[in-house]
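First the structure, then my questions, so here it is.
The full complex has more chains than appear here; those shown keep their coordinates.
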Amino acid sequence: MKYATEFRDPKAAKAVLARIAAVADEIGATRAAPVHIMEICGGHTHAIFRYGLDKLVHEGIEFIHGPGCPVCVLPMARVDECVEIAERPEVVFTTFGDAMRVPGTRKSLMQAKADGADIRMVYSPLDALELARRNPDREVVFFGLGFETTTPSTALAIQQAAREGLENFSVFCNHITVPEPIKALLDDPHMVLDGFIGPGHVSMVIGTHPYDFIARDYAKPIAVAGFEPLDLLQSVLMVLEQIRDGRAEVENQYARVVPEHGNPVSLAAMADVYERRPSFEWRGLGEIDASGLRIRPVYAAYDAEEKFGVGYAAGPRNVAEPEGCACGQVMTGRIKPTACPQFGRGCTPEMPLGALMVSSEGACAAYWQYGGARATEAAE
Amino acid sequence: MCLGIPGQIVAVTDETRMMALAEVSGVRREVNVACVLDRPIGDLVGEWALIHVGFAMALIDADEAAKTLEALRDLGEAQEALEAMEAGQKALEGQS
Amino acid sequence: MTRPARLRDTRVTLSHGGGGRAMRDLIDEVFTCTFRPDAMEDQARLHDAALAEPGARLAMTTDSFVVTPLEFPGGDIGKLAVCGTVNDLAVGGARPLWLSAAFIIEEGTEVALLRRVVASMDQEARLAGVRIVTGDTKVVGRGAADGLFVTTTGVGVIPPGRNIGAVHIRPGDVAIVNGVLGDHGATILAARGDLALSTDLRSDCQGLGHLMEAVIAAAPDTRAARDATRGGLASALNEMAEAAGLGIEIDETALPLRTEVTGMCEILGLDPLYLANEGTLVVFVPEDQAEAALAAMRARPEGSGAAIIGRALDTHPGQVRMRTAFGGSRIVDMLVGEQLPRIC
C-alpha cells in the first residue's frame, strides 16, 4: 500500500527509536520520572497498541491517552437519545459501526436492533442518503458523530440532501471539536502533560493553526502526526527535541496530508451547515464551552433534533454514569484503564460499562484487546 | 480517531455529484471528491487521496511524503554512523 | 425416473412445503434426482467396513449455513455446506463418509437457484468422496427466512490409533496454515453490496479432507487441526491455546495475506486475523515433521499457499501472541462479537 507500507518499515523504526532513547536520556527521562506525552487521538492510541509502540519506546516516555475518541466522550444520555430515535417505527437509524456496542442506560444500539429497531450500519453518510432515496416512505436518520475529520462529510451530505429536496433524511448531530477539550485539560491543575501528539486527520481539515494556543499560551510542544507507526515515532521524537531545546511549537509531521490552513471546501461546508452550541457535555470533562456543533436553522429540515424533538437542545438530561466506573478519569488521561476498579471485573467487552471498553479507539478496549493489561500480568 | 486511508482515484463516475472511483489495494469504492476538487474532475484521475467515510478529504502531497521519508532515512543513516562510531570507540576501548 | 417433469413452478410456494405431492415433486425433481439416495425411506441405512474395525470411532459434526448472498464469487451456500462439514470432520482426523442435508427454503426462492445449489453440493461431495445420503426440506413464508438455509451433518470414521485434537499439542509444535487468510470474509463483505465495495476477490471455500490425509501421511504425529471459519484464524488459535493449555505465538510477517484483503481491512478498520475462511486450516505438527507437512500441503492445490506461521509455547498458557512486523508483540485475543466496519 503506497503511503502506508513505507511508514511501517521496522529498520527505519530502529533508528528513530534509538534517537528517541538518546534524546530521552539527554533530558533525563526515566521510568520513575517519565515525560508525559498525550496522544490526543484515539486512532493514535489504537496504533500505539497495535504496533506495540508503548513497549518499544524508551521507558522514560509515558503515553497519556487523550479524549480523542468521539464515541467514548459521548455521555450516556446521547446514546439513549439515539436509541429513542431508532425505536420510532418510521425511522431507519443509520450509524457507523463504531457506535453499535456503546452502552446506553437501557441498551446499546446493538441491543435496540435485536429488540426490533431498524438500525443499519453504514460506511458513509452518502450510504444513508442513498437509503433515504430508496425508501421514500421511511425516515432515514444518520447519527452524525465525530470530530472535525468527519464533520465535513455530514455537512456535504446535508447540502446534497437539500439540493435534491430529500424530505426523509436528517442527521442527529453530535459532532464535536478537538481544540476546546484540550484547552480544558490544560487548564486542569492536576494534569501533568509535557507535550502532545496532534490528530493528523483533524488537521487535514482544520490545519495546524487551531493548536497554536497550546504552544503560545501553555508553552507545550505539539507535533501533528500521521497514523503509521513511523509517523508516530517521528512525532514523539519531534516533541522530545522541542523539550530538549526548550521550544514550544506546532510542528507538522504529517505534511503529506495536512495543509497548514486546512481544507477550504470542508471548512466552507462546515461553516454553511453548522454553528457552535454554547456548550456541550463531555463524558468525564463535563460541559465545555463551544465544543459542540449543531445544524443551523436554515437546515432545520435535516436536523433530527428538530424533527423528533430530542437531543442536547431539548434540555438537560441527568443520566448517572455507571457506579464505580472511572471512565471520565481514564478518558482524560488521569489514570490508566487498569486502575479502574471495574476493568476486567464489572466491565469487559462482552458486558461493558463504558464506551471506552468497546470503541475500537477506547483506551480500555486497547488495553484489553492488545494485552496492555494482561501482558503485564503474564510471566515473560 | 478518524480512520483515513490512502487511495488512488482511478475514474470519474458522476461529474454532477462529484463522485469518483477510488482504489485501495485493488478494492474499489465510489467516493465524493468535492473536498479535493481544485481542478477539473477528470484531472484527479491518477492522484492519491486520503479517503475517510466515503469522501476524498485531501490529496496526498508526493513531495512532502518523500521529504518525510527522506528525513527518516537520514535519521537511520545518522544512527548507523553513530552506532558505527560507538562500535569503533568501544573497539578502541577494548570492550568486545 | 423417466416420468415427465411435474415441477413447473419457477419459484417455491408454500405448497411445496405442505407434505403433499407438490413437496414430493420438488424433492424428486430438485434434490433426490441429483443426490440419488438408496431408498425412499426417511432414513439412510449405511454400512462401511472401516466403522467395524476394532478401535475405529465414529465422528459426527453439524453446521447450519446462513450466508448472504447465497451465491458469491468462488462458491455458493451449497458448496459451503458440504465443504464446511467435510472440513469439520477432516480437521478432527476423521475420514468423511456420509452427509445429511436439510434445507429451509423461503417462499419465493427461485427453483433454478435451488438446482444450482444442489448441483454444487453434489459436485463438492464427489470431490470430497462423501455421499449425501438423507435430507429434508421445509418451506417457510416470505420474510420468515433469508432465502435459503442449509444444515449439513457429517458422519465419518476415525481410523484406529489416530488421535488428533488440541489437547495433544506440545510446546515447540509448529503451526502451519494452508493458504491466504480472510478471502471468504472479505469476499462476502464485498458481495453483500451494502458497503459499495468492489473487488476481484473470491471465497477460499474448498474441501480439506484430502489435504488433511496428505498432512497426516507426511506428518504421522500431527497433533491438531482446525478450520479457521467464523472468527477467523485468531479464534481458531485461541480455542486451541485454551484447549491445549499452552501459549501460541505467531509471526505477523509470516501470515499469508492477499493485497485486496489487506486493502479492505484498512478501509473498514478490520483485522484480517478475524475474517472468516471456508477452506483454510491451521495444523500443529511436531517441529521435526513440519517441513514434511508443509511440503505435503504445497504439493496439493488446496495447500499451494501453505506457510509456517508460528508455534506453541509453554509460556502464557491459553494466550495467542503475535510478533508484529514492526518488531513489537501483542496479544491476539478472541473477538467479543463480530467485527464491525468502523470509521474511527
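Here are some notes:
We just call them A, B and C in the order they show up, numbering each chain from 1.
We take it that a residue touches a chain if its C-beta (ideal position, glycine included) is under 8 Å from a C-beta of that chain, and two chains touch if they have at least 3 such contacts.
No experiment lies behind these values; they were computed from the predicted model shown.
For the full complex in this file, the chain formula works out to A x2, B x2, C x2 (one representative per kind shown).
Simple rule for what comes next: only the chains that are shown with their structure count from here on.
Counting C-beta pairs in contact across A-C and across B-C gives the higher total for A-C. Annotation: 22 Å between the Cα-based centres of chain A and chain B.
Centre-to-centre, using mean CA coordinates, chain B is 38 Å away from chain C. Residue positions 195-196, 259, 262-263, 266, 269, 342-344 of chain C are each in touch with at least two other chains. Chain A has residues 1, 4, 14, 42-43, 69-70, 96, 123, 127, 146, 150, 361 in contact with two or more other chains.
Within the complex formed with chain B, the residues of chain A that make contact are 1-4, 6-7, 11-12, 14-16, 18-19, 41-43, 68-70, 96, 123-127, 146-147, 149-150, 152-153, 156, 160, 199, 201-202, 204-205, 227, 230-231, 234, 237, 253, 255-259, 263, 265-266, 269, 361.
Within the complex formed with chain A, the chain C residues making contact are 194-196, 259, 262-263, 266, 268-269, 315-316, 319, 321, 324-331, 333, 336-337, 340-344. Touching chain B in their complex are the following residues of chain C: 190, 195-200, 259-260, 262-264, 266-267, 269, 342-344.
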